[in-house]
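The block that comes next holds chain A.
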Amino acid sequence: MKELFIEIYNKNKELINANSNEYLRLLRSNAINIFKENGIPSNKTENWRHADIEKRLKHDYYFDFKSKSTSMNVEEIFKCDVYDLDTFSVTMLNGWFVYKNAPITQLEDGTIIGGLSKAIEVYPDIVEKYLGSAADMNKAGLVALNTAFLQDGLFIYVPDNVEVSKPVQIINIVNSEEKLFLQPRHLVVLGKNSKLTLVHCDHSLVHNINFSNTVSEVFVGENAMFENYKVQNIGDNSSLLTNLFIQQKNGSKVSNNALILNGGFTKNYVDVSINGKNCHADLYGLYLVDDKQFADNQVFVKHAEPESTSNQLYKGILDDMAKGVFSGKVLVNKDAQKTQAYQNNNNILLTDDAKIYTQPHLEIYADDVKCSHGATVGQLDPDALFYLHSRGLCEKTARQLLMYAFASEIVNEISIPALRETINIMVEKRLRGELSICDQCLLHCNDKETAVFNIDLNKI
Partner candidate 1 sequence: MAAAEDSNNNLKELAEKDYKYGFYTEIESESAPKGLSEEIIRYISKKKNEPEFMLEFRLKAYRHWLTLKEPDWAHVDYQKIDYQDLIYYSAPKKKPKIESLDEVDPDLLETFNKLGIPLEEQKALSGVAVDAVIDSVSVKTTFQAELAEKGIIFCSFSEALQKHPELIKKHMGTVVPYTDNFFAALNSAVFSDGSFCYIPKGVKCPMELSTYFRINAANTGQFERTLIIAEEGSYVSYMEGCTAPIRDENQLHAAIVEIIAHKDAEVKYSTVQNWWPGNYEGKGGVYNFVTKRGVCEGDNSKISWTQVETGSAVTWKYPSLILKGDNSAGEFYSVAVTNNYQQADTGTKMIHLGKNTSSTIISKGISAGYSNNSYRGLVKTAKKAINARNFSQCDSLLLGDKCGAHTFPYIEAGNKSSVIEHEATTSKISEDQLFYCLQRGIDMESAIGLIVNGYAKDVLSKLPMEFAVEAQKLLAISLEGSVG
Partner candidate 2 sequence: MLKIKDLNVSINGKKILKGFNLEVNAGEVHAIMGPNGSGKSTLASVIAGRDIFTVDSGEVTYMGKNLLDMPPDERAKEGLFLGFQYPVEIPGVSMINFMRTAINEKRKHYGLEPLTGMEFMKLMEEKKKIVEIQSKLTNRSVNEGFSGGEKKKNEIFQMAFLEPKLAILDETDSGLDIDALKVVANGVNALKKPDNASVVITHYQRLLDYIVPDFVHVLYDGRIVKSGSKELAIELEEKGYEWIKKEAGINEKAESTE
């Protein structure tokens, strides 16, 4: 398997490195060497024990090195219909940044939004300073592979003291007859006292098998605020591997919310390095999976400096033969005194065939800390159910209500009202056993073929 990727790299070396500067060429060749060394993560290693990635990779994937970042009217094929969601919307089509007007735009406040391939040309100083410096290629699964094949992705630069007025929405669309293998690479840099909200939606427009191996690097400057929402709602044939690396400086705040509403194979790795004092990181996750779906959330928070706080809360409802994994780790370095770190993972299993593996780990080398973690696997609270019955609610409604309440703890953390409302409706529908996709989405939402999401309430 490893050899196959190396072969593809060698064959397409010229195409991959076309129009690239020295920095990028070096980065890629370094990356392929690391990949040669580490290979594909084996399911014998702890973090991949339950994720059978080999199986998902065993397809004749197509690599698109030729399409370039191009101009097209994305609305012709896709329209996001989250009501009232007022965003700067950017689109990735089959792994390439597509645009209506310009490949890279500078807003009035100085914020730069555009494709990474263009940004390397126009802003080499910024890109070279940051690209590859947070994403540890030895650490998480296929980061080296992504770096070796690095082509395009989203680039955002927020200057000091700028609060970007609207969320930036990035829509990742897969629309190809081929079995696509995508490796988008995003780079986000926030200056001092700045603020940015990112909404990241994954959609597949076709039901083909595809594999996406995304790497994002986010640098959060002093006292800056970064909010990130990831809505994953893809078909069962899609495999999604995301690696998000965040680096925090003094006084910065980060909130990450990963919502897996549907997905054949999803593994999200979130790596937060708290390299400053008085930082705060909230990491939330929700996974509602059924059928034979697989959702794996791996979180790593490193407290390198004193007096910062972090909070992880992941919740999941698993139906049918779905499998879920939560592996959270908090590392508190020796110097990170007065750290407060919390970790929680709660799960509900709806069938005897659904499985959850949870590993909330703490590794602590400082003594003046407050750290705690908890994990639960269980059912709906019988007392609460009885209470609802006694108020006249039928079994089905009562269960629905409680499951919805279980999930809403995560949904309520969404600070954009329009998005929260939409996700709320999606969760509710999902739990009712209906399609849980944006209302008027032109795409597979209307595709009756995919109407197989059914959490069977009688089983709950």
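The criterion applied here is as follows: a residue touches a chain if its C-beta (ideal position, glycine included) is under 8 Å from a C-beta of that chain, and two chains touch if they have at least 3 such contacts; residues count from 1.
How these were chosen: all candidates are chains of the complex that A comes from, given by their letters.
Source: prediction; values computed, not measured.
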item	value
Chain A: touching candidate in this complex (1 or 2)	1
Residue ranges of chain A touching candidate 1 (in the complex, touch as defined)	334, 337, 347, 349-379, 459
